[in-house]
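Missing here: one protein chain of the complex. Every other protein chain is in place.
For clarity, chains are labelled A and B in written order, and residue numbers in each chain start from 1.
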Amino acid sequence: MDAAQHEDVNKHMGKYYVVFVALLCLTAITVGVSYLHLTRPLAITVALAIACIKAGMVAAVFMHLISERKVIYAVLILTALFFIVLLALPNLTTFEHHSGMPGT
Amino acid sequence: MSETVIPYVVKPHPVTGIPNGKFGIWLFLASEVMLFGALFSSYVLIRTGMPHWPPEGGLASEVLNVPLATLNTAVLITSSITMVLAWASCKMGKLPRFRLWMGATIGLAFAFLVIKYFEYTHKFELGHFPSHDNFYAIYFTLTGLHGLHVIGGIIVNSYLVGPGTKMWATDPEHFTNRVENAGLYWHFVDLVWIFLFPSLYLL
Partner (left out) sequence: MSVQHTAAKGNGHGHAHEGHGEHELPFWRKYIFSVDHKVIGIQYGVTALVFLLFGFTLMMLMRWQLAYPGRPLPVIGNLLGETAMPGGVMAPEFYNQLGAMHGTIMVFLGVVPLAVGGFGNFVVPLQIGAPDMAFPRLNMVSYWVFLPGCLLMVASFFLPGGAAQSGWTSYPPLSDIAPTGQTAWLFAMVLIITSSLLGSINFIVTIVQLRAKGLSYWRLPFFVHAQLVTAFLLLLAFPPLEAASVMQLMDRLAGTSFFLPSGLVVSGDPLKVAGGGNPLLWQHLFWFLAHPEVYVLILPAMGIVAEVIANNTRKPLWGYRLLVYSVVFLGFMSFVVWAHHMFMTGMGTTMSTFFQTTTMIISIPSVVILTCFIMSLYGGNIRFTAPMLFATAFLPMFAIGGLTGLPLGLTASDIYLHDTFYVIGHFHYVVAPGTLFALFAGIYYWYPKATGRRMNETLGKVHFWLSFVAINFVFMPMFFQGMAGLSRRLYDPTIYAHGRGVQALNVLISFGAWGLGLAQIPFIVNFFMSLKNGARVAENPWNATTLEWAAPSPPGHGNFVTEPVVYREPYEYSVPGKSTDYSPQFRAEA
């Protein structure tokens, strides 16, 4: 390990601590918001939005995704696409409303 | 040992820019996204198909132990930062520091499991097993599978802090890569919980 690498890591340490504190704060916020008993759609949106921000920080900073290579991005984008398909299509298919008549 | 020499185990590939192990662990995490994704999709499907959730009435936040789960969330988040510190210690050549922070990570992981144990046993005392209704079924299955992944992480991290450190003497860069890859897995476990917590406990 050379001195340049040591310095590199030291520079990043600040970022890691900031993210750590932010994660704890966002956790508190998400629990706090739950006590507001928002309407279902709003509650889901807010909770998932906060979760996405937290997850984004963990991925970008702790997992170094923000400075990761193209090949990893490609794999993850492909995965995200199929994840969305897996989440959406079964639910859309199961809950598509129809009158029950064949062909409707 | 008559082992063939595989390139790019430690040094990154000139075109992709990453060593084999990092590529491998990200691919594994992609498959894990699909695994937990399937369970989340199932959760949505089952829940949407029921008139009330939880089926017995009330709110999820009343039925499940939000304070304990919030504590567990903080525990996992902290274990993530200690994991980063463990890796950073390797990068800076400080093996004793690595042992300290990796030990902390493992300790926090155990704490998570202990808290989970209290959560589960309390449910069982009330007669709320997975078979009670689909709310509990999905709760136990999702958190249970997550818990198994925590155990997996404990095993890997314990190996690294224990017998695995032998590699530090001969190939510290390779060892650091391994710690980084284990860290990627561990952060993913944290990531899953970040979504599990609000989805199961708060919504």
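Keep this in mind: contacts are C-beta pairs under 8 Å (C-beta built on N, C-alpha and C of every residue); 3 or more make two chains touch, one makes a residue touch a chain.
For clarity, every value in this text was computed on a predicted model and none was experimentally measured.
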Exercise for the section: Using the contact definition given at the top, list the shown chains touched by the missing chain. Expected result: A, B
Practice task
Considering the whole complex rather than only what is displayed, give the residues of chain A touching the chain that is not shown.
Solution key: 71, 78-79, 82, 85-86, 89-90, 92-94, 96-98, 103-104
Completion exercise
Residue list for chain B contacting the dropped chain reads 1-11, 13, 16, 20, 23-24, 27-28, 30-32, 34-39, 41-42, 45-46, 49-50, 55, 129-134, 137-138, 140-141, 145, 170-171, 173
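Note that in this section only the chains that are shown with their structure count from here on.
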Fill in the blank from the handout: Listed in rising order, the residues of chain B that touch chain A in the complex are 16-18, 22-23, 26-27, 30, 33-34, 37-38, 40-41, 44-45, 48-49, 61, 66, 70, 73-74, 77-78, 80-81, 83-85, 88, 91-93, 172-173, 176, 183-184, 187-188, 190-191, 194-195, 197-199, 202-203
Handout entry: Touching residues on chain A, where the partner in the complex is chain B
Key = 1, 5-6, 8-10, 12-13, 16-17, 19-20, 23-24, 27, 30-31, 34, 43-44, 47-48, 50-51, 54-55, 58-59, 62-63, 69, 71-72, 75-76, 78-80, 82-83, 86-87, 90-91, 94-95
